[in-house]
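What you see is the complex with one protein chain gone and the rest in place.
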Amino acid sequence: MRTHAEITPLADAVADLVRDGDTVALEGFTHLIPVAAGQELIRQRKRDLTLVRMTPDIVYDQLIGAGCARKLIFSWGGNPGVGSLHRFRAAVQAGELEIEEHSHAGMANRYVASASGLPFAVMRGYNGTSLPEHTSTIKSITCPFTGEQLTAVPALDLDVGIIHAQRADRDGNVQLWGQTGVQKETVLGAKRSIVTVEEIVDELDDKPYSVVLPRWVVTRVCEVPGGAKPSYAQGYYDRDNVAYKAWDEISRDKAQFDAWLEAL
Amino acid sequence: MRTHAEITPLADAVADLVRDGDTVALEGFTHLIPVAAGQELIRQRKRDLTLVRMTPDIVYDQLIGAGCARKLIFSWGGNPGVGSLHRFRAAVQAGELEIEEHSHAGMANRYVASASGLPFAVMRGYNGTSLPEHTSTIKSITCPFTGEQLTAVPALDLDVGIIHAQRADRDGNVQLWGQTGVQKETVLGAKRSIVTVEEIVDELDDKPYSVVLPRWVVTRVCEVPGGAKPSYAQGYYDRDNVAYKAWDEISRDKAQFDAWLEAL
Amino acid sequence: MAGGAVTAYEADEMMTVEAARRLRDTTACFVGIGLPSTGANLARRTHNPDLVLVYEAGAIGAKPPSLPLSIGDGMLGETADTIASVPEIFNYWVQPGRIEIGFLGAAQLDRYANINTTVVGDYANPKVRLPGAGGAPEIAASCGEVVIIVRQSPRAFVEQVDFITSVGHGDGAGARERLGLRGKGPTKVITDLGILEPDPETRELTLTHLHPGVTAEQAREATGWDLKLADDLQTTEPPTEEELKALRELLAA
Partner (left out) sequence: MAGGAVTAYEADEMMTVEAARRLRDTTACFVGIGLPSTGANLARRTHNPDLVLVYEAGAIGAKPPSLPLSIGDGMLGETADTIASVPEIFNYWVQPGRIEIGFLGAAQLDRYANINTTVVGDYANPKVRLPGAGGAPEIAASCGEVVIIVRQSPRAFVEQVDFITSVGHGDGAGARERLGLRGKGPTKVITDLGILEPDPETRELTLTHLHPGVTAEQAREATGWDLKLADDLQTTEPPTEEELKALRELLAA
């Protein structure tokens, strides 16, 4: 067992831990989206990935447009506050991307099951919706005490979990705070993990609504200031709403997207 | 729906919310044990209660000795660091107290199921132990995806959840911090709740590992300084280890216990 | 309205103001982004300062100083009474029915208030791929009741949705009970033209209010099914000066 997270450059972490064909989750719910890590996957031309994310936003539009993904497991794919993800939309409409579609509650519970070492989670959900007709990972389950019918969703089988955090200490203890979504579950539910951080500090101190991932459950920590841009990192920088709007233009036009990709 | 927790004296809260025959949980894992509230249940001569608590310690020894309990649902009944709970032990050995016995993991998951509005929770546990032979609320369940056998435990059906917290504001927003056990689940999983607090303040501020229960999910808040003694309240007072040891003497001898009860 | 000058206002403003009014007596509201968020934030500034806004990214009791552009904006967490993880939001807060009203939008809506935000056309060969479910299915299932805020058009108000992302009243009376859904489901659909409510018997959406200046014919033309009108079809109170002022300040902030 490892005792400390290894601190390395992001390029090394991605090269060492992410293999073609892996199931990879990049999480961050509006806040702390690991955009730099996603772009490193593109630069290293990772292929055939099963990409997992509750809210595939522009970083997944980029990964999908760049041809990294074979399959997407998700619950809401859009450019928040702007509109569509055009590369994602084009890939789905062209039948080029396999999708496995859930609700947020379903995805959140799939992460919880993974972090808990359970094969599935139980919830109330999906009843009466069209999702179970198209998503095989939704099944019904009966309460052994009351006989009530509920819904089961399977654990996500994550090879690599990638998140961005505000900071880590030199032993690799990671700290993030504010709205922290499913990031804890993403790291705890994956076989290997990469955490990019705004900065590495000598000592962590208390922060409101802070999540600490201890050094021994994180594989790699990489110092990447601004690694969540254009999303935000509370205490470091705000969301760049202009960049989210600008992405709409780039993503809408295949030629413009290719030029963006070329320049990456 | 209520919008604010009502702030009242503890005696009123117990009189208004706890009925004979109710299922009542008083939680707090070593830290913030609602001892004053338990003693108020004794003073008001509540009867036939189903008492729920992961670690029945001296407050439950008192309630059991005072004849308030018909049944106990629990996972570890001892005087931590001292030894036995003699009133509890005597009641069980005399067959005067019905018990429903789980492990900590099972109890924790039962609270989680209650807080989640689910009839049961799934876990790995109890396999090979003698507990399922004596506890009917442990059943096996099959994963609908993998076929794996796991264990199901039912939600706790709590009428009243009682906890102690460090403080609340005047709207009844409750804040506790430090090691907070299953207290959030105890309040969220119960139909009615009582929170005793060290103090009522104008405004809550950030505290490390803080749990905030918003005003609209708490029924009553009662200002009871020292309400967790002889357990501790981080930031207010330490655990009174001498009192825990002294309880052993009182509880061991029925006459001494009766004198204690008389004086309460 | 009675006497005095009537301030000019847009149809979207009428819709948002009316949405805010629905939260007058509400403790907690689960807020989707866009029009629902505007309506809920307006309510907190006007009729119900104690209204608890819950956002799916984790903020409970958010008090944003301006309209958030995303459901996880920093201002939501920073002003919240507390922050929960996303699993906790759905498992401890939405699922047990702890939240009185869910405020949702829709891309397509049918006569039983079933919502589609997933796909137009065939699922495997979509004409238009929409963002998908997000938090809506469980909000629609488990919140005490649901209010839908959506602009009315024949493209949006369809006879049958191509995909049921979130269940309204299913195929009509008794459907929610048969499906085991514990919330009441959509009790109001507030549009730029008026208000639709499920018929107490059939659960079919029926026009109960027209906004001032809108005709029943306009509402029927903007609806892809044969829209029924309530016997006592009423006219919505127009926005008050105070409501409009608060809304415009909110949108400008």
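Each chain carries a letter (A, B and C) given by its place in the written order, and its residues are counted from 1.
Everything that follows uses one rule, which is that a residue touches a chain if its C-beta (ideal position, glycine included) is under 8 Å from a C-beta of that chain, and two chains touch if they have at least 3 such contacts.
All of these numbers come straight from a predicted model, not from anything done at the bench.
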Neighbours of the unshown chain, displayed set only, are A, B
For the chain left out of this view, which of B:89, B:164 or B:215 touches it?
B:89
Sole contact to the chain not displayed, among B:8, B:103 or B:193:
B:103
I need the residue numbers on subunit A that touch the omitted chain, in ascending order.
1-4, 115-118, 173, 184-185, 188, 211-217
Positions on subunit B contacted by the hidden chain, ascending:
29-31, 54-55, 74-78, 80-81, 84, 88-89, 92-93, 95, 101-105, 108-109, 111-112, 123-131, 133-134, 148-149, 178-182, 184-185, 209, 232, 234, 238-239, 241
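Note that only the chains that are shown with their structure count from here on.
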Among all chain pairs, the one with the most C-beta contacts:
A-C
CA centre of subunit B versus CA centre of subunit C: separation in Å?
40
Could you give the separation in Å between the centres of subunit A and subunit B, each centre being the mean of its C-alpha atoms?
38
List the centre-to-centre spacing of subunit A and subunit C in whole Å, with centres computed as mean CA coordinates.
29
Can you pull out the residues of subunit A that are in contact with at least two other chains?
123-124, 148
Hey, what residues on subunit C touch two or more of the other chains?
82, 91, 95, 142
